[in-house]
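A single protein chain has been omitted; all remaining protein chains appear in their positions.
Entry: chain A
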Amino acid sequence: MMLKIGPYEFQSRLLLGTGKYPNFSIQKEAVEVSGAEILTFAVRRMNIFEPNQPNFLEQLDLTQYKLLPNTAGAKTAEEAVRIARLAKASGLCDMIKVEVIGCDKTLLPDPVETLKAAEKLLAEGFIVLPYTSDDVVLARRLQEMGCHAIMPGASPIGSGQGIINPLNLSFIIEQATVPVIVDAGIGSPADAALAMEMGADGVLLNTAVAGAADPVKMAKAMKLAIEAGRLGYESGRIPRKRYATASSPTEGMSVV
């Protein structure tokens, strides 16, 4: 079963961020090992006086990846729309991760501005993936508006706290008619596997890999965790019971 976002189909359910790696060679290897087909990027001013500064995007075979630029840095819908238009004008992508931050300390998204930006960008024909809080009603509103995926945070960006409100996340997943991609806050492979076991359609992470002591190995771990979690979800886990049930037959035992 593939992950479908708008018109696009992906084998991998891991979306990988491209920030904060120790160096480009480690990053390149981590990206390859992760199996990710969707990579996020930010849009920033270029240093025009150093045109030959290495740029990770230019080292990628762009036929192998779909770019998912984000609107990071935007604090209003207007700013997010501008960044999205700039990204699209590259001619390299039509997907956009709407990210409108409403609080510098927690980096939690501004729900009102996120909603406004998503509406505008949908009208302009973008494939819109909003980064949102784990608010159940907000997720539904974004979905009803026509967003192509919903990306609730597991916990604050870069915090590595994992899924702090599994109940809300489960409500969002249950009501979803578009893919739910758990974005932000994933710390360990266990966090990623849990998100997938809960029925998420994908996981977007960056710091958990880029900040690991061995980013390449962690990229592999995340890939495997997401695959394992997905398989677990699809196979249907056993219910939890308070008391034991023997795995070995209780009949035919020799007298002890």
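The definition used in the following text is that contacts are C-beta pairs under 8 Å (C-beta built on N, C-alpha and C of every residue); 3 or more make two chains touch, one makes a residue touch a chain; residues count from 1.
Rule of thumb we're sticking to: contacts and distances are computed from a predicted model.
**Q** Have a look at "Sulfur carrier protein ThiS", "Phosphate transport system permease protein PstA", "ABC transporter substrate-binding protein" or "NADH-quinone oxidoreductase subunit N" and point out the UniProt protein name belonging to the hidden chain.
**A** "Sulfur carrier protein ThiS"
**Q** Of the residues listed, A:Y21, A:F126 or A:Y233, which one is in contact with the missing chain?
**A** Missing-chain contact among the listed residues: A:Y21.
**Q** Taking the entire complex into account, which one of A:I5, A:V33, A:A72 or A:A149 touches the absent chain?
**A** A:A72
**Q** List every residue of chain A that touches the chain not included in the displayed model.
**A** The list for chain A reads 17-21, 27, 40-46, 48-49, 51-52, 55-58, 67, 69-70, 72, 85-87, 89-92, 157-158, 184, 204-207.
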